[in-house]
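Dropping a structure here in structure tokens format, bear with me for questions.
Here is chain A:
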Amino acid sequence: MDLKKRVEQCLGPDNLVVSMIECQGDLSVEVPKRSVVDVMRLLRDTPDLGFNFLSDLFGVDNLDLNKPKKKPTKKTEEGAETEEEPEEKGPFPPRYEVVYLLLCLERNERLQVKVRVEESDMEVDTLTPVWKAANWPEREVFDMFGIRFKGHPNLKRLLMWDDFPAHPLRKDYPLEGQGEERHLIYDD
Partner candidate 1 sequence: MDDWLIAIIKVVGIWVWVLLIAVVMTWVERRGAALIQDRPGPNRAGPFGLFQPLADGIKLFTKEEIIPTNAQKLLYIMGPLLFSLPAFSAYAVVPFGDKIILGGKEIILQVSDVNVGFLYILAIGSMGVYGVILGGWGSNNKYSILGGLRSTAQMVSYEVPLGLALLGIVFVYGTFSLRDISLAQQGTFLGFLPNWGIFKQPLGFILFIVAAYAEANRVPFDLPEAESEIVSGYHTEYGSMRLGLYLFGEYVNLVTISGIIVALYFGSWHMPYIDLGAYLGPISWGIVSFCIFFLKVSFFLWMFVWVRWTLPRFRYDQVMGLGWRGLIPLALFNIFITALFIQLTV
Partner candidate 2 sequence: MNQNPTPQTGHDTGDYVTVNIGPSHPAMHGTLRVVALTDGESLKKVDPEIGYLHRGVEKLGESLTYHQFIPITDRLNYCSAIPNNVSYEMAVEKLMGVEVPEKAQLIRVIMMELARIADHQVCIGILGVDLGAFTPFFYLIIQREEIYEIFEWFNGARLTNTFGRIGGVDADLPDDFEQRWEELKPNVRKANDETEKLLTHNRIWMDRTIGVSAFSAEDALNWGFTGPCLRACGVKRDLRIDEPYCMYDKFKFEVPVGKNGDVFDRYIVRMIEMEESLKIIDQAYKLYKEMPADAPLMARVPKVIKPPAGEVYSALESPNGELGFFVKSDGSAKPYRIRIRPPCFMIYQAFPELVEGELIADLVACLSSLNVIAGELDR
């Protein structure tokens, strides 16, 4: 059976699917934030899904997508695209999303599971009890986006140093930094 239908069958009854998008064969499911761990358990343990491998976990900042686009002049002729986009943009106001890439080793199927995170409530349940592999990626998401993971065993910065003031992968963080103090100061 089609993966989309199977996922719907599995998650649908409990109203766990917010939306589903397919892009070039990659299926992505958006699920409510508060039940993400349950969804993962379901996806892992349901026999005909069996997504038993957490391939990756990362965050995306949709700040620029939320902005009204300057497209009117340029992209109007692109009818097909502009029609599609609002659909995707419907639930956009939540600024961040955390994406989980799942993999079923038996059937070699991949599934993207998304969770939207609002700026007012930047906390997601941790996935470490389900997959240990979520450990460092969650730390990295915390480091880069400032999204906290409730119940994470060791939630501290991973790549940046501890007292780094910003979260660099946010879209409002400029490429050249915000003029932070240089970490190494040599006095001559």
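Basis for inclusion: all candidates are chains of the complex that A comes from, given by their letters.
Note that a residue touches a chain if its C-beta (ideal position, glycine included) is under 8 Å from a C-beta of that chain, and two chains touch if they have at least 3 such contacts; residues count from 1.
Note that this is a predicted model, so its numbers are computed, not measured.
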Review point. Chain A in this complex: which of 1 or 2 touches it?
Key: 2
Review point. Quick one: in the complex, what on chain A touches candidate 2?
Key: 23-26, 28, 52-56, 58, 60-61, 64-65, 75, 81, 84-85, 88, 99, 101, 105, 108, 110, 112, 131-133, 135-137, 144, 156-163, 168-169, 171, 173, 175
